[in-house]
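For this depiction, one protein chain was excluded, whereas all remaining protein chains were kept in their positions.
Chain lettering (A and B) follows the sequence in which the chains are written, and residue indices restart at 1 in each chain.
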Amino acid sequence: MLKQEINELLTETGAGTPMGELFRQYWIPALLAEELPENDSPPVRVKLLSERLIAFRDSQGHYGLIDEFCAHRGVSLWFGNVYDGGLRCSYHGWKYNVTGQCVDVPSEPPGSRLCSKIKLKSYPLVKVGGILWTYMGVPESQPELPQFEFVRVPPEQCHTSKRWQESNWLQALEGGIDSSHVSWLHSDGLKNDPLFKGAQGNKYNVSDMRPFFEVAQADAGLFIGARRNAEEDHYYWRITPWVMPSFTLIPPRGDHPVHGHFWVPIDDANCWVFTWDYHSTRPLTEGELQAMKDGHGVHNEYEPGTWRPLQNKDNDYLMDREAQRRGDTFSGVRGIAMQDASLQESMGPIVDRTQEKLVSTDAGIIQARKQLENAVKELRDQGTTPPGVNPEHHKVRSAAVVLPKDQPFIEGASDALTVIPGVKHASV
Amino acid sequence: MLKQEINELLTETGAGTPMGELFRQYWIPALLAEELPENDSPPVRVKLLSERLIAFRDSQGHYGLIDEFCAHRGVSLWFGNVYDGGLRCSYHGWKYNVTGQCVDVPSEPPGSRLCSKIKLKSYPLVKVGGILWTYMGVPESQPELPQFEFVRVPPEQCHTSKRWQESNWLQALEGGIDSSHVSWLHSDGLKNDPLFKGAQGNKYNVSDMRPFFEVAQADAGLFIGARRNAEEDHYYWRITPWVMPSFTLIPPRGDHPVHGHFWVPIDDANCWVFTWDYHSTRPLTEGELQAMKDGHGVHNEYEPGTWRPLQNKDNDYLMDREAQRRGDTFSGVRGIAMQDASLQESMGPIVDRTQEKLVSTDAGIIQARKQLENAVKELRDQGTTPPGVNPEHHKVRSAAVVLPKDQPFIEGASDALTVIPGVKHASV
Partner (left out) sequence: MLKQEINELLTETGAGTPMGELFRQYWIPALLAEELPENDSPPVRVKLLSERLIAFRDSQGHYGLIDEFCAHRGVSLWFGNVYDGGLRCSYHGWKYNVTGQCVDVPSEPPGSRLCSKIKLKSYPLVKVGGILWTYMGVPESQPELPQFEFVRVPPEQCHTSKRWQESNWLQALEGGIDSSHVSWLHSDGLKNDPLFKGAQGNKYNVSDMRPFFEVAQADAGLFIGARRNAEEDHYYWRITPWVMPSFTLIPPRGDHPVHGHFWVPIDDANCWVFTWDYHSTRPLTEGELQAMKDGHGVHNEYEPGTWRPLQNKDNDYLMDREAQRRGDTFSGVRGIAMQDASLQESMGPIVDRTQEKLVSTDAGIIQARKQLENAVKELRDQGTTPPGVNPEHHKVRSAAVVLPKDQPFIEGASDALTVIPGVKHASV
């Protein structure tokens, strides 16, 4: 349960808000690299942290993320034309480069210096892995590029997608660090999903419906351990890392790729969910890739031509009461991603956290909020750079391990929770 | 014409509003019994008096109406699973019984008393006739169950439906007690509708387009008499009862079943219109039932899978200007129910009653508003239980009778306006 003022502090991310300033300390995913597949691709509208922006890739392959609206009269540059080293507004032909600098006002006489004085707001946009990342803070504080393992493995080892979620980013993130719902909401996935089923560890999931949760501090977030009974004198631990502000990984299963998310505010009532599957040491198989593209695992299907899920609140997520009655799915909604999204969206755009009743299994959520609150306030009051800006903090892994009962997970899995290139992630 | 403050007083029904408190004194229709057809039926979302609720029917057949949102983290229980004596939230499996009491928090250790301290807001939900009724007031004032004749006759004598109307409840009710529009708006219905046409009395309707209205006080509302010339020295009276807060009956025609409505606020801009046809002494025929299901009489067709009429404001109610020009319908809109709904919705969500110009035929509306205002104020200021709470007040009938000119209708029809089980309603 939060006070309303803390709920607002953590959920509002527009320019000038404390949490908005926190997000503006980090490189965050802006769009998929595949959205700008080649030089001079059409420009793409991107809304991030309540700012309306245009992404484009110029003739030399440089990426830019600039104000959506032309400096001249305010029309959307989405109708613009990318060629010859810039983006030309389709109204009067004003041209901008990837830094937002105006480089041509065609109506001006030759020799005019006018355009040199016109510059749109812009942010760096950099391809790392399958994602174009941006940093929306002040240039002098720009950190080093992300080092998350999923964007550092060879491309054939990772697949990335995104979807639009119609809720505030925080209730989406909270779903990502809440392992305790898996046994209920996603109980079908363990049995049937091609990207989840068949792992040896799944049997512990199914046989122990009352996991115990233990939360450990990390350099820039948390490790959240879900403990279930395994063979005699052993526990089965599933460990979820969270790196500030909103990177999470799902603990692996068998040799399946590892699933992960980055939860990025679009505005206060919507967020982008960036979703990936990667394997630390081997390429994804054709079958795995196809399953991801078909919307299995933590991916989803789409309304044609959009990033909106095919299952959405306007169609009640294609709720199937018969499938629910038969027990094929617990909530009647198909697919792990949409099971989460449907419930998180059902909470309303920003859930009223003054009304909730948290229990012991919510320890991860409670601590994550507290850490966010502290980081926001320290940034606001003392200018402290928050944890997770340093790319060394990105080098974490999720893990699924069986440990002796008397060994604390953070000790027993300490190697498993760190990226060691060339060494496979720990998974049973 | 009303002052704006009285318009607000009568139209706003959220928790804590004076009219909202008035509605919370009564049993009101919450949903159709057919929406929860069997034990463990899927839960149903119901919004009433601006409160979002979930109705369900447990494994023993008990009905419950509880807060839509799980106490834990606020997700909608509509995604929940009804089995084994309760409704389980699909997120973490918290389970509630029909009283809103939490009876299981699966993540808690055996023996935990946590769930005993968690209880959702809940209201009683009781099947009487084809309707599930709720009472949303304080438990200590809960009245006896409804005694309206349409829910007390054997089931084969009544058919009930409902529809969503996109206007405040009061302008819908006002249509229900306004007989003077029938000659114009519904003139086609008298001729063509299988549930209206053919009655002997219809000839008086058609031959006298200028009825005189007389309004008589009832125990808990009004009897509104519309007087038309009949054979020499006689009047044809059509008498509409209104029982507070919002029960109305249409005067009968010949041996047709009697039509009636209950107008229930969803929120201040929407209402549920519960609609029934019942006969006091005989089963409905197959032909009558089929006509009702086909949307004739005061029923309607639906957008598939919803309670929204097929004819609605987004499609201009399928207005047919050619039919209007030919005189097939006076307003171009098909069907008695949608003729009313189209006009009432065209007034806007809450009509501005400071601008209207009421005339003598609006006496019923004027008196009903005054009675509501008095009841609201007496409840608010002195805590007076309003008329209509006592189920004896429910035992009224509508009537269509021919009386000598010198006999006041309320005297001549006094037996006809009272429910006498086994005696047929008075109708010509």
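The working rule: a contact is a pair of C-beta atoms (placed from the backbone, for glycine too) under 8 Å apart; a residue touches a chain by one contact, two chains touch by 3 or more.
All values reported here derive from a predicted model rather than from experimental measurement.
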{"item": "Residue of B:D84, B:E156 or B:D352 in touch with the missing chain, whole complex considered", "value": "B:D352"}
{"item": "Among A:M1, A:A15 or A:L114, residue touching the chain not depicted", "value": "A:L114"}
{"item": "Residue among B:Q60, B:S360 or B:Q382 touching the omitted chain", "value": "B:S360"}
{"item": "From B:S180, B:N312, B:Q371 or B:S398, residue that would touch the chain that is not displayed", "value": "B:S180"}
{"item": "Selected residue (touches chain absent from view) among B:T160, B:S342 or B:S427", "value": "B:S342"}
{"item": "Absent chain, residues of chain A that touch it", "value": "42, 69, 71-76, 78-81, 88, 90-93, 105-109, 114, 118"}
{"item": "Residues belonging to chain B that touch the chain removed from view", "value": "174, 180-181, 183-185, 209-211, 319, 321, 324-325, 330-333, 339, 342-344, 346-348, 351-352, 355-362"}
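Heads up, the rule we're going with is that only the chains that are shown with their structure count from here on.
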{"item": "Inter-chain centre distance, chain A versus chain B - centres from mean C-alpha coordinates, in Å", "value": "48"}
